[in-house]
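For this depiction, one protein chain was excluded, whereas all remaining protein chains were kept in their positions.
Every chain is named by a letter (A and B) in the order it is written, and numbering of its residues begins at 1.
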Amino acid sequence: MRRLAGSVATILLASLVIFVLIRLVGDPTHLMLPPEATDDDRALLRQELGLDRPMVVQYATFLFDLLRGDMGESFSYRQPALPLVISMLPPSLMLAGAAMLMAVALGVPWGLLAAYRPDGWADRTGRVFAVLGQSGPPFFVGLLLIRLLSVNWRLLPTSGYGDVTHLVMPAFALSWYSAAGLLRLTRASVTEALRSDYILTARIKGVSDRAVLLRHALRNAALPIITFTSSQFGILLGSAVSIEAVFAWPGFGKLIVDAISQLDYTVVQAGVVVAAVLFIAINLCTDILCAALDPRIRLGS
Amino acid sequence: MSPLLHVETLRIAAGPHAPALVDGISLELDRGKALGLVGESGAGKTLACLALLRLLPEGLHIQDGRIRLDGQELTALTDTEMRRLRGGRIGMVLQNPLSSLNPLMRIGDQIGEAFAVHRGVRWRTALWKLAVEALRAVRIPTPEQRVSAYAHQFSGGMRQRVAITMNIACAPDLLIADEPTTALDATIRLQVLRLLGDIRRERRMALILVTHDLPMVARFCDDVAVMYAGRIVERGPVEAIFANPAHPYTRGLIGATPRLDGRRRLATIAGQPPSPGSIASGCAFASRCDVADAGCRQGRIDLLDLGEQRAAACRKPFARPPAEAAA
Partner (left out) sequence: MAPDGLTVATPVVRNQSPPRRRRVRLPSRRGLALWSGVTLLAIIVLASVLAPLTSPYAPNTIALKATLQPPSMLHWFGTDQLGRDVLTRTLYGGRVSLTIAASTVVLAGLGGMFIGIAAAYLGGIFDMAVMRLAEVQYALPAVILAILLVGVFGSGTANVVLVLTLTNWPRFARVIRAEAQSLSQRDFVLLARMAGASRLRIILRHIAPNLRSTFFVLLTLDIGLIVTLEATLSFLGLGVQPPTPSWGGMIADGRGYLDRAWWTAILPGSVLMLTVLASNLIGDALATTAGTERAE
């Protein structure tokens, strides 16, 4: 309950920060009206948009409308901002989700193998991947992929939004960084678990290496892995801005960036509130998942 | 009759040329008997036990020696064969009962795991039924409810009973208990030890009790082996050794044990045990020994048969320092 109140405070504070920042960026009426418009025209438009009132009043109105689920109308698209933002979510969530899946599918088994045989081939290659992966900016990895897979080998379409072949490259470029982090974390947590007494006890019972690794070590290492994975979601959503630019992927990031450059206040505000709510929701899911996995959290010790 | 467990010149080190952490120890243990393995921290007791299961920590290896269980050479088994033996014929209880139970698995699943591995039982309901029986055998109240609980919901003594249950579930011939009561409250210790004693008698199971608690050995064991700096310095029947220790180190250990009657002052052994590899030749205990002479610092001092099934690695067995002899 206290966590929830904190979450609401975070969302409100985030919206306030954005609310003030976007108003500091500039006056949208300059962009909305033709250059020959007079100051009177602009004042009229400001009045129509409610921008002539003091900022405190504007924010109070915003909050009041927010309670009713109304985030105003987009200045440039002339339609309600919230549905507009939500309509752009699926491609972005698909991209982030696919990237997350790839990161888990790559990082966790690799880290597990590396922990199982320290200095074995998985560990050696893993160490190289871990440091390389965390060194490649996603947008550059994306360009490298385009050059190799699309230009040289002609395997995948360079960009655009369509079937799964369009998804592979941007998702992989996006997952690169998180996969490297997951690999390191999995290796570290499984290694720690493998040194514990309950692992030795399981071995003493005659449990096979595979069962020791999967049933005992990986399960105990799962909590930090899950927490880390969920923390990557925000980073993925942020990196998606540049990835969407590289691959011409029509998503949430591009919408917000465009809205900022067009000073479309309502869309920016709606976007940020949605992003913060998503972030909080994912944290909440993580907590629930951790409780489901760990009886000490669930039942209290 | 050949002994159940026969260990010969077991040597453990990080490599062929690295200093030995366990240096050529030999042991025999008959079916149904209890052996107390005593010594200070760092003497190599736990390593020797882990070697019997071939579960030495990464980087350490059995460099030399033979381990025979019921005539079967363990060092020659494949990994799979050895795995079947663990939990099936040899069990081991660790010191800390909380850390030796998996915090995320239900007790029933952890005990059941042993049956799944060694009896091929598949279904969880069947495994839990077996786990309930096993828990009842160690006198845990309401085992039907306990199987679905987690380790953190048990008290320390109960946890250790659960850990014992897991390891004797498949009726092993040999149970190793590595300081099983050190982490427990004094009041619980005796209960756990009595439980171990009862199980041993009921199942004719051999027991190796690793400890530095000498009264515990005197009360629960038939034989005792004293380890110092990776070697066995004295071994034999408990009564004989406690009545008249042959090795000065054993004498020191017994002297350092508090006695209830408080008649004798608590003696201490001066100095620290040597680190492996730091003793070039001679007796490792020589620098702390009150009867050692120049001869004790040369050559290799092996176990010397003293008769009555006793042996000690000492040039001057039963010797007493002049002051004490005079008194």
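FYI, a residue touches a chain if its C-beta (ideal position, glycine included) is under 8 Å from a C-beta of that chain, and two chains touch if they have at least 3 such contacts.
Quick caveat: nothing in here was measured; it's all calculated off a predicted structure.
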Contacting the left-out chain in the complete assembly, out of A:A171, A:V246 or A:V267: A:V246
Contact with the hidden chain (one of A:I22, A:A81, A:M102 or A:A217): A:I22
Options B:G24, B:G44 or B:G282, residue touching the unrepresented chain: B:G44
Full-complex contact with the absent chain, from A:P157, A:G234 or A:P250: A:G234
Positions on subunit A contacted by the hidden chain, ascending: 6, 9-11, 13-14, 17-18, 21-22, 24-26, 118, 131-132, 134-137, 139-140, 143-144, 146-147, 151, 191, 195, 197, 200, 234-235, 237-242, 245-246, 253, 256-257, 260-261, 268, 271-272, 275-276, 279-280
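What we mean here is this: only the chains that are shown with their structure count from here on.
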Subunit A and subunit B, separation of their C-alpha mean positions in angstrom: 54
Residues of subunit A defined as touching subunit B within the complex: 118, 196-198, 200-208, 211, 215-216, 219-220, 293-296, 299, 301
Residues of subunit B that touch subunit A when the two form their complex: 53, 55, 58, 83-88, 91-92, 94, 96, 99-105, 113-114, 117-118, 150, 152-153, 163, 166-167
